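Below you'll find the structure, written out as structure tokens, and then a few comments.
Left out: one protein chain. Kept in place: all the others.
In order of appearance the chains are A, B and C, and numbering begins at 1 in each one.
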Amino acid sequence: MFNYRTNLGQAEFENPIFTASGCAGSGKELSQFFNLTELGAVVTKSIMLKPRSGRATPRMAETPSGMLNSIGLQGPGIDQFLETDIPWLREQGATIVVSIAGESTEDYAVLARKLRAVPGLAALEVNISCPNVENRGQVFACHPATARAAIEAVRRNIGGELPIIAKLTPDVTSIVEIAQEVVAAGADAIALINTVLGMVIDTTTMRPKLAGKTGGLSGPAIRPIAVRAIYQVHEALPQVRILGMGGVSSGLDAFELILAGASAVSVGTATFGNPTAVIKIKEELKNELIEHGFDSLREAVGYAHRSEGNLI
Amino acid sequence: MFNYRTNLGQAEFENPIFTASGCAGSGKELSQFFNLTELGAVVTKSIMLKPRSGRATPRMAETPSGMLNSIGLQGPGIDQFLETDIPWLREQGATIVVSIAGESTEDYAVLARKLRAVPGLAALEVNISCPNVENRGQVFACHPATARAAIEAVRRNIGGELPIIAKLTPDVTSIVEIAQEVVAAGADAIALINTVLGMVIDTTTMRPKLAGKTGGLSGPAIRPIAVRAIYQVHEALPQVRILGMGGVSSGLDAFELILAGASAVSVGTATFGNPTAVIKIKEELKNELIEHGFDSLREAVGYAHRSEGNLI
Amino acid sequence: MSELVSNKKVGAYHHMVFSVGEIASVAKPGNFVAIAVGGESSQLVLRRAFAIYRTFDRGSSAGLLEIVVAPHGAGSIWLTNQVPGTKIDLIAPLGNAFGIPTEPVRALLVGGGYGSAPLFGLSEVLKNRGCRVDMVLGASTAMKIYAPLDGKRSVSSLTITTEDGSTGTAGKVTDVLPEIIAASQVDIIYSCGPMGMLEAINKIAVDFNIVHQCSIEESMACGIGVCMTCVLPIKGEDGVIRMLRSCIDGPVVDAETVIWDSKRSIPEGTWGAN
Partner (left out) sequence: MSELVSNKKVGAYHHMVFSVGEIASVAKPGNFVAIAVGGESSQLVLRRAFAIYRTFDRGSSAGLLEIVVAPHGAGSIWLTNQVPGTKIDLIAPLGNAFGIPTEPVRALLVGGGYGSAPLFGLSEVLKNRGCRVDMVLGASTAMKIYAPLDGKRSVSSLTITTEDGSTGTAGKVTDVLPEIIAASQVDIIYSCGPMGMLEAINKIAVDFNIVHQCSIEESMACGIGVCMTCVLPIKGEDGVIRMLRSCIDGPVVDAETVIWDSKRSIPEGTWGAN
């Protein structure tokens, strides 16, 4: 019997295929296409303290094998989210990973306090790839100190229970340095990678296509960057579990991230092209693993790092 | 009459379409397909002090809308290069931009000294996106201090004459910071962007596909990253000329980089798919500019930055 | 996968028919389809949305669905180049539908360019409900007017405007609307076309105090409500402006609830704006 189970820190999951934050709505929209219990976990869109309108439109531009988005974290705020979204997901029997985002270190602390007593959560994904209003809008995850502060704030306030997955941006000189910092600050696992900062200029209007000018690049175009980041962090911190993501649209793509060192894989942009992509990927990855002779997912995690002489 | 001329620092060019370093061989190979004088400039592959075998194979992996390479700067070394490549290019009447790369600050100084007396060069592209053996193999352009030191070494040794174009990697937390640093150190222009660090894992062998494990991602996949980097640097340093590159394969793509702030555009990976891509792009860009009502290339440089009310 | 059954050039557009089975029986006027474009190794990762022009419900397996496509960029050009027999990856029906009045009313349908496509199905439904249906179609030039013969049969009057005067009245749809509204004593306007046109029609609808439903075309990444790229600011009954998804709360919206002219900015007072 093939063992598809995986874990991120203390959190155990039936299978390693998750939705990516911000790419699965509230879960309701996808539940028309399949049963949410089929997923390793539903990762919610990053929720903030207060309601957010998000950025103006256009918020999206297609790019070669990818897309830019600048949603700007539109959402109802944590209170309404806990009142409506979470109970609904629990009713469905979904495994829930809540993603949070803040504008200040204090935001992260407050969000963690609001979540510590919430039952039925598997883990917390802490999106620190967002602008810090207290630091000239610089992204938390871009600097060791702010990345550390955000994760520490969550760690202190969440209580020892809920595993913390720190989600990092690849737009840094050394992703390993940031990863080491957030692990030191109390992160149990790392989510890699958030979108890559990009821009498209509309050659008709001759201005940036997105109202927010820059946006986050996602989709197959960035997969080589994701694989590299995962490989580097797994090499430096082999004991830390990684939730991989970035351009996965097939089981083979997911397998690549697993071999690089991911213990689970989130699927984002692929869902936009195919609402049932996550289910397809889950089946395909399992078949890949079995065909390559693995008895369990865990054996394959980081397998690309084995020394040259080693053969399966 | 449409004015297609451009400049990078003091260097003037007939038109803004160049080859990209490392993507046009010695020039000879492409001269079978068109006359090199048709190009704004031939940018040579980065030349180092000594002969280099480069990395082992496989050196290449295709990726969605892009490719990884890890050539490792294979080349004959500066002495042979000056003896054979440069005289040949001069005979053709090509406009020459020599690209140099070093393993230490001292390498850059020596390369600059060897080049200062060489006649017939239009500019020097200083590739500082390569590993510094004196600093744990860290890339010069990844850190302000090493980036600055490399450019200063060139500036001091080249004499006041030859314009210096500093070529930066996008794999940094703040490309603007590095750009400011190299300009302060004496760079006349900035080349943006070198390849993005990536990795592909071969799902058959379950190891990194490239012998060198990581490689540089190029091609259309990275164009949004290039446009963003160019836009950011032009915004911060509007007086500094930019040689843009990254995923340009049509005149419209080149136009996008020009609008973002590039004064000239290098074409790399597109040449692999189409040997005459540079010529096609040169014609297409000119037509785009004319159709959009520009009388000269220079008017279009950075046009996407104009304030909202402004219409052409 | 749905088989492409027919692909015919009509003026500047392609009229395309797909064999979609049961889908045909559930689609309503206003719904759209989302089609994957570019083939197997496509660099186009997102589907393209197309308004459903018509459906033929011929029993579960033989249902047909028709769209009208303007070859414009990479995706639509690829699609219009496909030959009958090709299997196309298509999701439908998506989005909401035009609201159908419960009583017979006098309806005016206004379409710009290929925006006429969903209006013919709508006019048939309205006619079956005993409504009077007038139609105004506008475009820059004659080739861009999509008005097939059998479509025309379902309307009481058809007025055409082209900006270059190559057919019908020279000018824009909005030039002829006031007169028709007055003459036909229109109760409700349905419109579909470019944003600028919808906004202009809305001004007239507001002036005449007529209900106006329009079908919006925002850039959509997913078409199923999960990405939040397709939003537009809409004032709710509680007076609060919210960024609503045009793919599931639309594409049909009450025009007077839309905050027009908010392009590239969040209207003041929007819920969660800061």
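By definition in this document, contacts are C-beta pairs under 8 Å (C-beta built on N, C-alpha and C of every residue); 3 or more make two chains touch, one makes a residue touch a chain.
Predicted, not measured: the structure shown is a model, and the values here were computed from it.
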I'd like to know which visible chains would be in contact with the absent chain if the whole complex were considered.
A, B, C
Among B:Pro16, B:Gly102, B:Pro170 or B:Gly219, which one is in touch with the chain left out?
B:Gly219
Which of A:Thr6, A:Ser26 or A:Ser65 touches the chain that is not shown?
A:Ser65
Given B:Asn127, B:Thr146, B:Thr195 or B:Thr271, the correct residue touching the omitted chain is B:Thr271
With the missing chain put back, one of B:Pro16, B:Gly40 or B:Pro64 would touch it. Which one?
B:Pro64
Positions on chain C where the hidden chain makes contact
37-44, 74-75, 77-78
Where chain A meets the chain that is not shown, the residues are 64-65, 220
Please give every residue of chain B in contact with the chain that is not shown.
22-25, 29-30, 32-33, 45, 50-62, 64-67, 69, 71, 74-77, 211, 219-220, 249, 269-275
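One rule holds for everything that comes next: only the chains that are shown with their structure count from here on.
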Using CA atom means as chain centres, which chain is nearest the centre of all the protein shown?
A
Farthest chain from chain B, going by the mean of C-alpha atoms per chain?
C
I'd like the Å distance between the centres of chain A and chain C, where a centre is the mean of that chain's Cα atoms.
36
Whole-Å gap between the CA centroids of chain A and chain B
33
In chain C, what residues contact two or more other chains?
43
Junction residues of chain B - those touching two or more other chains
64-65, 220
